[in-house]
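This view holds just a subset of the chains, kept in their places.
Order of writing sets the labels: A, B, C and D. Residues in every chain begin at 1.
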Amino acid sequence: MKPLRRLLAARRLDELAPAQKFVVYAPLLAWTAIVLFPLYWVIVTSLKEPIDVADGPYYIPFVDFRPSLHAWKYIFFDLGRDTLRPYLNSVIVSSAATLVAVLIGAMAAYGLARMEYRPSVGSVLLFVAAIALAALMSFWGGVDWRLALLAGLAIFAIALRMLGRRFRRRLANHDILFWVISQRILPPVVTAIPIYLMFKELGLLDTHSALIITYATVNLPIVVWLMYDFFCAVPRELEESAQIDGASRLRIFFDVALALVRPGLVATSLLVLILCWNEYLLALFLSTVEAQTMPLLVAAQNATRGPQWWYMSVLIIIMILPVIALTLLLQRFITKGLLVGAIKG
Amino acid sequence: MKENAPRLLSKSVTLDGVGKSFGEVRVLRNLVLEAQPGEFLVLLGESGCGKTTALRIIAGLETASEGRVWIGEQDVTDRLPKERDVAMVFQSYALYPHKTVAQNIAYPLVVRRVPEAEVAARVKEVAQSVQLGQLLERYPRQLSGGQRQRVALARAIVRRPSVFLMDEPLSNLDAKLRGHMRAELKHMQYRLGVTTIYVTHDQVEAMTLAHRVALLDKGVLQQLDTPARIYSDPANLFVAGFIGSPPMNFLKGRLADGAFEAPGVRVPAADRSRQARVVMGVRPEDCTLADPAGGQLRGQVYSIELIGDHTLVTVLVGEQEVVVKAANTFEARMGDTVALRVNAGRVYFFDADSGARIR
Amino acid sequence: PSSAKEFDGVTVNVMTFTGPQIAEPLQRRAPDFEKLTGAKINVITVPFSDLYQKLLTDWAAGTNSVDAAVFAPQWMVDYVTGGYLEELTARVAKDRALKEDDVAPFFRDFSQKYSGKTYLIALDGDFHMVYYRTDVLKKLGRKPPQTWDEYLEIAKAAHNKDWNGDGKPDFGSCISKKRNAQAYWWITSISAAYIQSQGTAQGAFFDPRDLKPLTNNEAFATALRFYKDSTQYGPPNEINLDVGDTRKLFISGQCALTLDWGDIGTLAIDPTESKVKDKVGAVILPGATRVLDRDTGKLVGCDRKRCPYAVHGINHAPFAAYGGWSGGINAHANPKVKDAAYAFFSYMSQPAQSNVDVTLGKTGFNPYRISQFKDMSVWTRAGMSVEAAKNYLGAIEASLNSPNMVLDLRIPQNQRYQQVVLDTALARFLAGELDVAQTMQTIESGWNELSNELGKDKQLAAYRASIGAK
Amino acid sequence: MKPSSLGDVFDRQARAAFVLPSVLIILAFSIFPLLVSAYLSLVRFQIAPGGYTLHFVGWSNYRKLLFGSEQFHFLGTFGEVGALEWTLIGAAALWLLAAFVRYLRGGAWSLAGLAGRLLATAGLLAVAVLCAYTTGGAGRLGSFTVTLFYVTAGVAAQFLIGLGLAYLCTLPVRGRWFFRMVFFLPLMVTPVGIAYMFRMIADTTVGPLAPVWNAVGLRQISWAADPWLARIVVVIGDTWQWVPFMFIVLLAALESQPRDQIEAAQLDGAGGWRIFRDITWPSIAPVAASVVLIRLIEAFKIVDLPNVLTNGGPGIATESMTLHSFIAWRTLDLGGSAAVAYMLFFASTICCVSFFHFVVRAARRAQGA
């Protein structure tokens, strides 16, 4: 009886009983292995001569094959600049895009979580129609896009004045929310070309800004959604007391709201950062030389001679490293009980 | 006292016909209430009667379903909280968990861009006055309940708003500290003459702090008057029964030929029109145990309870219980028959049905 | 440096896929070229898989950030129809240094041309050959396969024996049959032998008379059967191998036979990759003794008339799949740049340069000039043994000289014919979803549907133009 | 009252100021591509002198997919349906019908709601029938059904594993940081990279698992040759890649869970599992629902893995809708490509709207948000 208890029941809340330990650690370690093994394989592969990759699996350097740094040499010296440039680009683009997306997105999420929006269906449709018209004008009509946009907005304004009062049906926050996320449904295959054309019009092809804008936009929905839920979890009283203390909305947002969703914020930023860091197709189209990013380089390692496993491995490794560092840095912020002591009842 | 409170920046607070409903739940009904500039107004009422809601409406955190709210000369019904310049102690503290005690207290000043040096000074001072001087670097999660409450209080009084709203700010403090804080608050309010609306369940607090007391019941104002009058001249049965602890004794009976009568009770009540269904109220401290011979009420001792400085004796008169406050020297055994006499000037009569006072 | 040069200050953006192949020689030689002419060559690379789209978008959308490109001539048709490509006929005619007549006739007359006009400068010769392990064949006491049937026999004999001494049994034949990769080319390499016997202009895909797909007949059926049978003697996951994989398998000594472009010859002598140095032989694509009678759709025996180019009664139809990387110039680039671009391609193609480059594995360039297999020295210097070189170049020469070479499909939207209809059908055939008849049926109807959709006459015209049908 | 600072200005327009940036940016970005691709799906793109021509062909691109020569490719090859399947479908239908009746009985029904439910129901049934037909007998899945498989299997696996790991990581375990870090790793590898990595790992001749594979005596067989094995390998890869996404978000949600509620539950005598079910789960349900929705949307677009791992083979067994569209696109069939993409758009939208209304919002309502 007693030894059994010892085995099954923990002695305190902050530790586990031996039996529980097993139940908990087994899956953790198992998944760790599942995660690490492929990466280990990548590392090993980066040290192999092509020949060693080609025939039969070799696992441990020095033991069953002679490691060589040829791949690393190739990536760092032979390619040299051609590795460095995309690398820097990736860093710049993804960090900038993440910043923008998270900032704007979090604000929207906050607005949707805390305030009520009731745009009328009619005016929304009107607006879309107007913009669509503008798009058509510039795309097929060959009108300069700025003019087209102005015209569209003008039409919208006028039409709204005329019809505005008529519209009865209204949308609510959750409609907006869903609309936002729905922007990710269309696969990039079909959007790539139009986006390419847009940036051609703007004359931004092959620039950082093109990629930054694009990434920020395509990731906005994710930010908005995740942050929305996290904001909803924050008790309103805290923001109310900030209001009483005389803080402006913006200030409340930064001083209180953001601080209290920190775990969510960090998680979201990391995700977005990584999504930007790894994006391929849009990068392919929006960049030619100057703005090329790392994923292109990785994909490029599969040419007429088949995948250059060793080079790919090196690239994969050097692509992971900074993200690891960053994650290590940020994960501290995903911590327990941020709200303890804030509210009574 | 109110008279000589400085009027400089203090503003009046006026609720005029304010009502509030959450869905179909009607929480406040046509509440008309005015706090003069510099007045210390205490809101009393049963749990759930709408006190917090009223404060939140004044603060602008809830929008009134009907009626308007004035602060000073200004109709603030449609103003944002931050534009109303009120400071509030939340019933649920609502501290910033990610800020230290010091930062929590400082926040209202920081937001207002008060120079750092001054902020530091003010925070220190206020923290001292709520006896948190040692804990400035702690985070709310590292505080005890009472300490948290004091942080909330400090955060409110660190500013000089035109109105203080305090929702049971001392409820979790020990008697000693509460006494101290009470004195502090009274002093501060007197010094600055900031209009204050104060919710409490502690009647001593109400009595000692209030210029006037507003008594709510189920969202309806019952009486708005000075503590003394509320205590000595209740407007109706509810008020009479709510104020004072142990509460007033109520005896059902009838008024007939110049006296109130009930089984075992005969209290002379001249110049009263005869009336069938009447409730007589008398406070425990207004009854005295008399020799079994005389006395207007007679009954058996039902229970005896020693409370520090005095003894509470419950006497069964007819079927009705009467609590009497006796010296803690009082001796008697359960079931002893005793007689009581009441301080005739201090008995109240109410209409048993409407609960209205019969004067 | 002193004297002003012709193209001082001119910059040419040349796009190709990320190397090292192809890109490497361009990048390597750009500086010399700049010294020579003053033109700055700026090599832009994008992933191989997306080169086609990238070029097309850039040119079709009129961005024109790419002045010239090195790409597969098969794409020429799209770029030419779009009018993106500069015609080079005149320039080539004037260009002595280019030594056009040294270029093998097939490339000169077909690969670089579209409906008789030159648009490309060949930098590389691409066509299929069969590679075999000399040591294996010796052990088995067999000759290199002359017909596809022999190929199968050898594969069968060699299968499941250890040929590279690693203890693991190896494979008889490795053909990359992965979907959306090169599979659809192999099938042509095989079927062509049965289908095309009258020379390039006869066409191996459609009947140049009425654009009737040549994919629903005994010839194609035979090819399909071979295609499936060969699987038994290949690696278990052959269905998921692309040519990169088969190459690795072959040079690491795990295959006795394989189908491939010229690359293996050079790869096999690269010590870092190869376990089969000097054990590799190459031979022209196997042929057939019976060929298709296009009117009946049946196979009939070869004779003088039917197979004018047959050797020992065997009809070979080497397939110039992909056609060899060549340089083309953007018609909308400014003239100076065009000239510079042309000069560069010409420079790259001149024997002085290319004869060296084709011997280097990493360049990805394969011989396409007569001179390149006339003198052995470059090869032996590059590390081949004399007879290996003889054998390798022999095979190339045989193929290149064959007037019956098969020109890859070059009609508008050929990708849809090959990579979608043909490739998908093949994949389903291998996966057992379709049997031979259904497969042929599917391909034929698919192609016809496409032709009708795109305009049968236009397509026919284009086809005839591409193969130069009289 | 006070001189208006930036804050005050902002406050006046707060509601607009918070959302407009996002809304406008997204609008500006979404409308044009949406229109263009919509238009593309109705035309035939052809290169022509002086650029290209867009020849309007109406619905034919769609017709081809649903009824024409591409049907086998998109919907799949139809086999015969057994009694079992029919009964299953019947059951499903009845169940949906019941739900319907409940909805109508519930009183507060709106036209939009009704239409939405009708659409969702129809969609579900259609899919059910389609699956029955394409799995039964000689039937074969098409890119549409394959995608559905990826989505359901993948997202389910990812969610369960992700949630499980996240939960374990909130327990008092040693080396929490290490585990979190490690579990997050896969997401950092660029998708193309992951695809190639798995191609290496999954290779049965020279891959690391080859010995195992041979030991089991499968040397002569390859997963790549078997439709379901291949699909499963793809799902495994997808799961490996996307578990971290679920993991990190759910972890964040779990960690910001109020502690005293849990303590209260412990005193009330609830064990770990009960606490999770009764206290923790309700409070993270909204986040959970959201990540699942997001993953649903992303999963519908799966392309890299099948593309690199099997290029859609064997046959078309592992070809996802996006890959389908991608191949068409690569081969310049822009019309067909856009058509597939739009079919995906519709499917995904219906699926996600339903999920949003019946799961996400339900979860949030329970939250009182």
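Here is the rule we go by: contacts are C-beta pairs under 8 Å (C-beta built on N, C-alpha and C of every residue); 3 or more make two chains touch, one makes a residue touch a chain.
Source: prediction; values computed, not measured.
Formula of protein chain copies in the complete complex, based on this structure file: A x1, B x2, C x1, D x1.
One rule holds for everything that comes next: only the chains that are shown with their structure count from here on.
Under the contact definition stated at the top, the chains bordering both chain B and chain D are A. Separation between the centroids of chain C and chain D, computed from CA atoms only, is 40 Å. Per-chain Cα centroids separate chain B from chain C by 96 Å.
If you average the CA atoms of chain A and of chain B, the two centres end up 55 Å from each other. Residues of chain D found to touch two or more other chains are 11, 205, 329. Residue positions of chain A touching 2 or more other chains: 53-56, 193, 197, 247-248, 251, 299, 301-302, 307, 337-340.
Contact residues of chain A toward chain C in the complex are 49-51, 53-56, 70, 193, 196-197, 200, 205-206, 284-285, 288-289, 296-297, 299-307.
Residues 13-16, 24-25, 27-28, 31-32, 34-39, 41-42, 45, 53-57, 59, 104-105, 107-108, 110-113, 115-117, 127-128, 131-132, 135-136, 139, 174, 176, 178, 180-191, 193-195, 197-198, 214, 216-218, 220-222, 224-226, 228-230, 232-233, 247-251, 253, 261, 263-264, 266-268, 270-271, 274, 277-278, 280, 294-295, 298-299, 301-302, 307, 309, 312, 315-316, 319-320, 323-324, 327-328, 331, 334-340 of chain A are the ones touching chain D in the complex. Within the complex, the chain D residues that touch chain C are 44, 46-52, 69, 73, 77, 140, 203-205, 219-225, 227, 307, 310-317, 327-333.
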